[in-house]
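One chain of protein is taken out of this complex; the other chains stay put.
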Amino acid sequence: MSAEYDFKSFLLIKVVRSFVMVFIILTIGFLLIHLAPGDPIEFILGGAGFYTPEFIASVRERFGLDKPIHEKFVIYVLNFLRGELGYSYVFGLPVVEVIAARVPPTLLLMGTQLVLVIVVGSLLGILAASRPHSKLDYLVSSLSVAGISMPIFWLGLLLIFLFSVSLGLFPAQGMTSLRVTGWWEGFLDLLSHLFLPTLTLFLINLGLVTRTVRTSMLEALRSEFVVAARAKGLPERRVLFRHAFRNSLTPLITLIGLQLGWLLSGAVIVETVFAWPGMGRLLFTSIGSRDYPVVMGIFLLVSTAVVVSNLITELLYAYVDPRIRRAK
Amino acid sequence: MNDAVLRVEGLSTYYYTDKGVVRAVDGVDLVVGENEVVGVVGESGCGKSTLAASVMRLLQPPAKIVKGSIFFRNVNLLELPEEEMRKIRGKKISMIFQNPASYLNPLLTVEEQMVESMTLHLRISKQEAASRAVNILEKLGISAPDTVIKYYPHQLSGGMKQRVMIGMAISCNPELVLADEPTTALDPTIQVQILEQLLELRKNLGLSMVVITHDLGVAKAICDKIYVMYAGKIVEEGKVGDVFNRPLHPYTYGLLESALSVYEKDRPAKFIDGAPPKLVEEIKGCYFANRCFNKVDRCLIEYPHPSFKNGRKVYCWNPVGD
Partner (left out) sequence: MVREFWLRFRRNRAAVFGVLTLAALSLFSLFAIAFSRYGPFELAADPFKPPSLQHPFGTDDLGRDIFVQSAYGLAITLMVGAATAVLGGLIGIIVGSVSGYFRGALANATTAIIEIFQSLPLFFLVLVIISFFGSSITNTILALGLTLWASTARIQRGQVMTVKNLTFVEMSKLVGEKEYNILIREILPNSVQPSIVNIAYTASIAIVVESGLAFLGLGDPRMMSLGFIIGNARLFFFQAWWMGLLPGILLFLTILSLNLVSDGLNEVLNPRRS
């Protein structure tokens, strides 16, 4: 059918745009390396003083640092595509390997937090929107603004003080304890370490999600098909979820999909506060030790992840809304 | 009197807005008999939709029903708990809306939308409900209903959407259907088809119906009885033939004249001058007085009491043709 063909070309455009976006990000990275004060080799090798002159020369060669600027750029892009992001002098490993080891903890933290935030935030937003201007609505709205305005590191410290220092309930640092035996104990240990950083991110982002859902639900509840659904005698819960909420999903998808960069920024700080061994903490320590290649690598990786998540967002819009899926 | 399907008595529904109280429905009486089609006509904004929404109890703030009762089969709907009322909506009383494009959920297929009320009210399985839906759509003149049922609303034409709305409204064998401007959003040729469908339904299913419209042609074509509404109040009621052949209220007269001047080309155009009052204002006397060609002194002082004549009722101090 021609409709399907149109959707395919819609997809194609989005994919091409994503590639262009990655290319632009690479350009920004390249420019930063060459505009920053100092020898570009610093930004590929980190502390160049740690290596033998022969090795430095070979890296110069591989990254084409002696070539004219346009050739350098081409080599830079090709190296990125091959996964060559430089070398970490701190770890003595290629940047890709250093970062890859830190991705799973970040995914664990972000994933847990996102699932909780989406579920609880949606429920609160729906509840508030279904009783606009009630006490509950004001409470939820006030807490949302407060959550959005809370400095994340400060909240983290308060939670450490409450749960760790005063109550002694949860560990405040790291992801695992040293002496744990058995996989079940290990799992519980992981959960207890996960608790505080997750709670911090959860409280910060909850307001964002609740607010977004509340606003879009109010909008959806005003629409006429909701009146029609009520006129059919459907129970209010069904009206809220199946009719109104489904129609108010787009802003929520936008929030999560397009603000991934912002959500990950929170993770950098939380991982630092709680010494969570993820990418964010790696970024922090690498900046401290001037391990520039790792800093740049994380920037490139996160930016690419954001581009991919934007693309997925577009696909989700189409999944949720048949009008896009079969657009003319 | 007791065999009435619907009996609305002294119903008042107000909108409490920032700018004041809008008395959208103001002391309305209305009766719908068994297998009867009742028309409610009046200009835009006179409170017709609010009246229908009040009967279904579908109003949202700032609207509030302040007075009156709505008897459906001698049960006052306004006294029912919400849960009981919910069981009546869509099952005993259902509604057809003016603009099918916005009253259908854009994200659900026709099937999903039709099936959900049947599984709820008739307690039948999804498969049964789906085949029932196909049957209904077929009867409503949709060709290839088993394809159409898988469509999303945006893939349907305006006429098809309205047929789907009608199909949903009758799917649980209601006793009363409220149709709010069922043809207004449609092309003239489609309008005629939809009207024929409604007439057909009434004949075959023994439905009672309230048809809300500002199109007198529609009212004339399918109604038995007519209520003329002006600024939240009923100003005249009677059998269709009587009201159309010999309108008593000057407002009805004016409506008919302007309608005829649209239908018949060589008639001089006549419209009612002025605009209906803002329902926020407190008005002394008859609401229509400022636009009326037949007013007498009393009209500005006191709201008209009803006068009865051959089973007709009119709220006017000086009816036309007296």
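Order of writing sets the labels: A and B. Residues in every chain begin at 1.
Rule of thumb we're sticking to: contacts are C-beta pairs under 8 Å (C-beta built on N, C-alpha and C of every residue); 3 or more make two chains touch, one makes a residue touch a chain.
Keep in mind the model is a prediction, meaning the values are calculated, not measured.
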Field: Among the chains presented, those that the missing one touches
entry: A
- request: Specify the residue from the set A:44, A:128 or A:264 that touches the hidden chain.
  value: A:264
- request: May I ask which residue of A:44, A:65, A:253 or A:273 touches the chain that does not appear here?
  value: A:273
- request: With the full complex in mind, choose from A:123, A:146, A:169 or A:191 the residue touching the hidden chain.
  value: A:146
For chain A, the residues touching the chain missing from this view: 21, 24-25, 28, 32-33, 36-37, 43, 145-146, 148-154, 157-158, 160-161, 165, 215, 258, 260-262, 264-265, 268-269, 272-273, 283-284, 287-288, 290, 292, 295-296, 298-299, 302-303, 306-307, 310
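In this section, only the chains that are shown with their structure count from here on.
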Statement: For the pair chain A and chain B, the C-alpha centroid-to-centroid distance in angstrom is 53
Field: chain B contact footprint on chain A (complex, rising order)
entry: 223-225, 227-235, 238, 242-243, 246-247, 320-323, 326
Query: Which chain B residues qualify as touching chain A in the complex?
result: 53, 56, 58, 86-91, 94-95, 97, 99, 102-108, 116-117, 120-121, 152, 154-155, 165, 168
